[in-house]
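Note that one protein chain is taken out, while the other chains of the complex remain in position.
As written, the chains take the letters A and B, and residue 1 is the first residue of each chain.
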Amino acid sequence: MNEQSTNIIEIRNLVQNFRLTKGVLDEVKLRGGKLVRDRVVVKAVNDISFDVKRGNVCSLVGESGCGKSTTARTIIKLINPKSGTITFEGQDITDYKREQMLPVRKEMQMIFQDPYASLNPRSRVVDIIAEPMVFHKIEENMTVARERSVELLQRVGIRPEQVSRYPHQFSGGQRQRIGIARALSVNPKFIIADEPVSALDVSIQAQILNLMMDLQEEFGFSYLFIAHNLSVVKHISDTVGIMYLGKIVEMGGKKDVFANPRHPYTEALLNSIPKISGDNLEKTKAIKGEIPSPINLPSGCFFHERCPYAMPICSEVFPEKRFVSDDHFVYCHLL
Amino acid sequence: MSEREKILEVKNLKTYFYTHKGVVKAVDSVDFDLERGEILGIVGESGGGKSVTGFSVIRLIDEPGKIVDGQIIFKGTDLMQKSESYMTTVRGKEISMVFQDPMTSLNPVYTIGRQLEEVLILHENLTREERRQRCVELLNSVGIPNAEGRLNNYPHQFSGGMRQRVIIAIALASNPDLIIADEPTTALDVTIQAQILKLMKQLSQETNSALILITHDLAVISELTDRVNVMYCGKIVETGYTQEIIRRPAHPYTQGLLSSIPNIDEEKKRLSTIPGIVPNMFELPAGCKFAERCPYAKQICWDKEPEVTSLGNRHEVYCFFPLVGEDK
Partner (left out) sequence: MPVKQSKIQQFLHSEFFHNYRKSPTAIISSLMILSAILIALFGPLITPQDPYALAGLELADAFKPPAWIEGGDANFLLGTDQQGRDIMSAIVYGSRVSLYIGFVGVFFAAITGIVVGLVAGYVGGRLESIIMRIADIQLSFPSMLIALFLMTTFGRSVSNVLIALTLIGWVRYARIVRGETLTVKNKEYIEASRVIGFSNIRIIFKQVLPNVLTSVIVLSTIQVGSFILIEATLSFLGLGVPITRPTLGMLCSDGFAVLYSGLWWVSFFPGLYIVFIVFGINLFGDFLRDELNPRLK
């Protein structure tokens, strides 16, 4: 059951998609004089594989439509994968039903993006933290649980006098802290953070990121950090993966990926970031075109229409995985 | 640096919001000006007053807000003295605005050609054919491929980045002298944001429109603007040439903002932060609003509001102990 492997999470060939049409009547269309059945499917996650090492921070970065949030929600089994496997601490949880997942749920938790939607507006903050403790039998009853919750909330920076208030009485940054405390309430080993600072002001982002790093050092859990901001990711990650249209196009140790990006999309992302030095946009060429829709995936390599280095083979065949170094891999024909 | 003509002078602007919990002084005594063709940034965090400043300039403040005092002198005329019907002739024609959310800034039931045309019908005297020509020109200038064909498309047929381009086209339709852009790229993906920012800079140079760019992102400010106003709790705390301020910030808040930005070129274990949170806007402290979070605050900072200190070369700071002379 609990083999001490180095990986806390192993994802293999994960696929996730959503049907937009509901049933036969929606799908049948007249085309070219014939009746055809047109299923509209959003191909959100298209066969990805990666590992998160115990105690590490692994980040997945990408823009809209890249499937990073869907990946997060699939790994934590808010939605069941269409295919592929999810292995947590050596257990294959892919097909676990609710009863089997219950003990696993204590070990993996999630921090959400929108501080204004991630807390129940009708619950007092202390109860939001205490209820999971009682539910998972970590504490005997609500009284004891509330006491522990007050401690935990203090640890994340919410003062004891405030704990009986309702979420709307707190600022965005404070709500995010409460969300972090909730994730910690059950002592998980693995936390997925879905864009936890994107909705916050810059100076608050820094506070929350520091808090997350401090807590990780103190409690020793592993993170899967989802973000669209490469700068944020550079500070906190050990491993970085770049996603585009449901594929991981490049992944490796942070230093490797940032110093030596091998995928044209990674390069484009790095070039697009406005820099405080003020000269990045002038120096670099902005990448052309729009992100294609996950409903109509391009042929071959998904990035070929926008890639400045595209070759004929890029529009025909999806590249194979190539290793640049031990843990740095890329999917690109250029290598 | 030659003195260009001033097209906007804002003096002592005060915009307050009267809510049931009390008065929020969203913009509290703000002064700045803008030259023709210049790009001015207004930077600050939520609640700092930057968006409200932008809306105040074109007098788009609704209940419970009110522009309580001040002068907004646009091309020599004080807009505060003018009627609402006068303002409708100014808005869209001489001053136009680009809003933050491209998903909701366009009316979903009209084609974008129609929405573009509307501005022209309202403010220009052109024949139908001339209008259509102009619409195509505008779409081309913002980089929308196949412009002629796309005039008949509806907003939902465009992606977020494309919609923002359309909105910029609408803003430019009447050759305004001033464009106010409120967080125009915040809702867009990074690669699209880069495209739009480059576009805005290029268009501003080509058309010689002045641009007020409101954003919380200092890096965007650095890439795009000539000068910048840093706002905190409704007041300007520092103003000056952008590169100067970024290299030699004089106000502790500006310095705090700069060091809390995760910088892709640097490696740090922990980000420096500005301790504490923004004060409650209903209970603003007396004295300097930043005192409670300022590492350098002394007694006088709590007692009196700082007055302006001029550091030369249009660099001004509102602080009793400016950080001038500190190299970043």
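A few notes on this one:
The rule we apply is simple: contacts are C-beta pairs under 8 Å (C-beta built on N, C-alpha and C of every residue); 3 or more make two chains touch, one makes a residue touch a chain.
Quantities reported herein were computed from a predicted structural model and do not represent experimental measurements.
Touched by the hidden chain within the whole complex are the displayed chains A, B.
Note that of A:S118, A:S222, A:T239 or A:N280, the residue touching the chain absent from this view is A:S118.
Of the candidate positions A:I76, A:I236 or A:I273, contact with the hidden chain is made by A:I76.
Residues of chain B that touch the chain left out of view are 20-21. Mapped onto chain A, the interface with the missing chain covers residues 73, 76, 78, 98, 101-102, 105-106, 109-110, 112-114, 116-122, 131-132, 135-136, 146, 160-164, 179, 182, 186.
Just so it is clear, only the chains that are shown with their structure count from here on.
Those residues of chain B that touch chain A in the shared complex are 45-46, 159-162, 189-195, 197-198, 201, 216-220, 222-224, 242-243, 246, 256-258, 260-265, 267-274, 277-278.
Here chain A touches chain B in the complex through residues 63-64, 171-174, 201-207, 209-210, 213, 228-232, 234-235, 258, 268-282, 286-288, 290-291, going by the rule given at the top.
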